[in-house]
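With one protein chain held back, the other chains of the complex are shown just where they sit.
Going by the order they are written in, the chains are A, B and C; count residues from 1 in each one.
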Amino acid sequence: MSGRRLTHDLFFYLGMLLIFLPFMGGKVAYLPVVFAAVWGLGRFVRFAGENRGIVRFREGVVTAVAERQRLAIALILAVAVGLPFVSSNYLIEVLTSALLYAILASALNITVGLTGVLVLGFIGFYAVGAYTTGILTAKFALCNFWVALPLSGLAAMLCGILLGIPALRLKGDYLAVVTLGFGEIVRIFLTNLDRLTGGPNGILGIKRPSLGPFTIDQPREFYWFALAVLALVVLAVARLVNSRYGRAWIAIRENEMAAAALGIDVFRKHLLSFSLSAFFAGIAGSLFAVKQGFISPDSFTFYESVLVLCMVVLGGIGNVTGAVTGAFLLIVLPEFLREFAMYRMLVFGAVMVAFMVFRPHGLLGSRLIAREAVDREDAGAA
Amino acid sequence: MSDILTTDNISVAFGGVSALSGVSVEVREGEILSIIGPNGAGKTTFFNAVTGTFPPSAGRVFLEGKEITGKKPHEVARLGLARSFQNLKPFAEMTLLENVLIGRESHAVTGMLATLLRTRAFAADEERQQQKARELLAFVGLERRQESLARNLTYGERKMLEIARALALEPRVLLLDEPVAGMNPTETGFVMELVRKIRTQGITVVMIEHDMRMVMGISDRIYVLDHGELIASGLPHEVRANHRVIEAYLGGGKHAPTH
Amino acid sequence: MLRLTDVHLAYGHVHALKGVSLAVAAGEIVTLIGANGAGKSSTLKAISALHPLRSGAIEFAGEAIHALPPHQVVARGVSHCPEGRRIFYDLSVRENLLMGGYLLGKKELEERLAAVLDLFPRLRERLAQAGGTLSGGEQQMLAIARALMCNPRLLMLDEPSLGLAPLMVEKIFETVLSLKKGGLTVLLVEQNAGAALAVSDRAYVLETGRVTLAGDSASLARDERVVKAYLGG
Partner (left out) sequence: MFLQHLLNGITIGGSYALIALGYTLVYGVLKLINFAHGEIYMIGAYLGFILVSLLPALPPFFQGHLLFFLLIVFLVAAGLCALYGFYLEKVCYRPLRQAPKLTPLISALGASIFFQNFVMLTMGAKDRIFPQTVGMTTYTVAGVTGTPLQLAIILSSVFLMALLWWFINRTRLGVAIKATSTDPLMASLLGINVDTVISVTFMAGSFLAACAGVMIGLYYGTINFTLGYLGGIKAFTAAVLGGIGNVPGAMVGGFLLGIIEALGAGYFSAEYKDVYAFFILIAVLVLRPAGLLGKGVHERA
């Protein structure tokens, strides 16, 4: 290491000290420790990035998993089904909520990952789904869960269509802001339409569903139920991806003009992906309502939208399994950080930054990376 | 021969600047027609206006006698008017096969439900489209690379992929925007052969091109654009002799384009 | 003055330069010819450090420059006028030129501006106009003028004749010749091989990322292979 680099690093951290100083009061002593850790991590990652062996190992793993997809899926499913037998009720609750987020992330992946449309207020659809179920089954007790479930999906889908028709004519970041606006509008209405939504207090006493003689009452049963729904959603998304729909979506993401010139109705395909996402989000919302038994606007903040988006990106944009993985990571990981209690979110934010900086393509890599690995082998063989 | 594509006085203006003014052309069925002219003459603008990418501000466009003015690009494409782009636009993160399959989209018939349930009809349709896509890749000489990602193609290969993709629409008329720009003579020869083969399949070809050997070698007729206006049209040798064309484009100077 | 030694460069999987070695002496005009994708523009990009080398070395005036960031390559006196002109459309002609002389001192900048405008009197009339409103030929002139603002020792021009009317092309090449008379070294990339060979001293032919032919322009212009492939004989 050259002396110049060291001076540079020194100034870098001194400057950081300076900006954090006003907030720290007497606790400045911690900072150098943190800086030292950050510095060390940076060095390590640089080493890892330069080390071709590690890169090749990762590619090997990606290819291997891609080749034994069925086996991998069966294995994961078996573990997922068996998990409740060895978990505490608390852990099952956490896992169930991870399942719901996984549904959301898979749904969002359709628009963000496949069509390349950034949606920032996605939780709005989730809220619509949850409130539809809440209002139908508890507030006015109009029908049972099994009727409310599809209706929740459809209600969210309707919102998606109503929002999509004007909004999808916009491009990129403008569209993102409009969806962000939608999320906020939903939340503000939920807070203020007291008679319908219960206002800030929300809706209480939403019952868990029953099916004939069985109720899906126990945490464990509900977990399985959510798992089944997730499996269906993932299957549906995967099948769409590997069909003309998925291809058209990706084509639009890559180049709208070329896609249109090849006869693809860009607007309708956008709207389709948007409303499908909304539908699945509504279904997830419905499950959320019955899982909690209680919903209020506080559960549907911008932060939740961001969280779901992070799941998609963290797992690897456009990667179906990536979205699910991202969801589990982001829900289960903070649980392990519980011991840090108040520092949990601080660490979480820092980890998010670090993760993106060091693994910009997400944990599992985008669809592209996996294919590049295969294509490289072709090129090598040719 | 009847006219398959005609424009009636189309004009395009961008923010007050006229890019195309009062251009009327008739494209005859089965011919190879070239549009030439200096850069900025409005050739690509003409393609954009015809295909609905940037609709004309005045005038009308007819395809097989039906008016298509102001229709969306995808509607125009489905009616049988396919195009390639000057700046290459392959779907970089898709394989070659998938790229061509996008062009088959308007011929695919399976619905959402069949796709989700993976019905037999779905499988049959998918197989049919893939078969056709493979044939097209073979047609342009890319069959061995069908599983490669489009981003890993060379420049010339990308141009070929664009043509295959446009052909996947099974168009009546194919618009090619500078198909041989930047290619060496061998590759140019291959494309010339390809364009002739496309015509024998009953597809009318309209192309924008700077390469005079290509233009003079395979065109049935030529239109010349300059400053957004049509300044000449006719058979290759007529156009070559037209003094306005020489002045505006071909040039007599010692540094005139020689290739 | 400029020397490339076994330069390799790759964009992802596309291996654009596969061991390019060439040299440009002070005061000469050297042309790179070749088909699209042969590696001409990539060579220029490698020299101005827009893309890191996979291996090899680039030396300018005796100093290795391939590890420098782009702005420091410019500071050493290498100016690159890329393909497609890349005028700042929303900036005025004057601002465009001032950006070209970004590294100069205040007084130096005014002097340089006056000198460059003497070369391109057309631009003087249009100083306040936005760059995007110029005609194609004027834009090309502005691009060259802007590249000259930093008072370079080596000027690299990428396809200056592209898309211009024949008259304009002639003008551009006359300008290049007059710059050479003023002592500037020029590295030219051209599709229009005939015109480029007519003005340059020496030339290199690039094919698929390699130099396949090199020599003085006059004999290359007569070389059978060049005539067949690039001059359309």
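Heads up, the rule we're going with is that contacts are C-beta pairs under 8 Å (C-beta built on N, C-alpha and C of every residue); 3 or more make two chains touch, one makes a residue touch a chain.
Since we're looking at a predicted model, the values are computed, not measured.
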- request: Would you mind spotting which of C:Gly19, C:Gly56 or C:Pro70 touches the chain that isn't drawn?
  value: C:Pro70
Task: Identify the residue among A:Leu114, A:Ala127, A:Cys159 or A:Ala176 that touches the chain left out of the display.
output: A:Ala176
- prompt: Which residue among A:Gly60, A:Gly82, A:Gly205 or A:Pro360 touches the omitted chain?
  reply: A:Pro360
Query: Residues of chain A in contact with the chain that isn't shown?
result: 12, 15-16, 18-20, 22-25, 27, 112, 118, 166-167, 169-171, 173-174, 176-178, 180-182, 184-185, 188-189, 191-192, 257, 302, 306, 309-310, 313-314, 317, 342-343, 345-346, 348-353, 355-357, 360-361, 366
Query: Going by the touch rule given at the top, which residues of chain C touch the chain that is not shown?
result: 48, 50, 69-71, 74-75, 79-82, 86, 88-91, 95, 98-100, 102-103, 146-147, 149-150
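Here is the rule we go by: only the chains that are shown with their structure count from here on.
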Field: Centroid comparison with chain B (C-alpha atoms), farthest chain
entry: A
Centroid distance [mean C-alpha coordinates] between chain C and chain A, Å: 48
- prompt: When the C-alpha atoms of chain B and chain C are each averaged to a single point, how far apart are the two points in Å?
  reply: 32
- prompt: Roughly how many whole angstrom separate the Cα centroids of chain A and chain B?
  reply: 41
Message: Can you list every residue of chain C that touches 2 or more other chains, as numbers and ranges?
response: 13
- request: Any chance you could list the residues of chain A touching two or more other chains?
  value: 372, 375, 379
Contact footprint of chain B on chain C as seen in their complex: 12-14, 35-37, 136, 161-167, 169-170, 173, 191-195, 198, 228-232
Query: Touching chain C in the complex: which residues of chain B?
result: 38-40, 151-152, 154-156, 181-185, 187, 213, 248-259
Query: How about chain B: which of its residues touch chain A in the complex?
result: 51, 53, 72-74, 77-78, 82-83, 85, 89-95, 98, 101-106, 108, 110, 112, 115-116, 118, 122, 126, 129, 147-149, 152, 165-166, 168-169
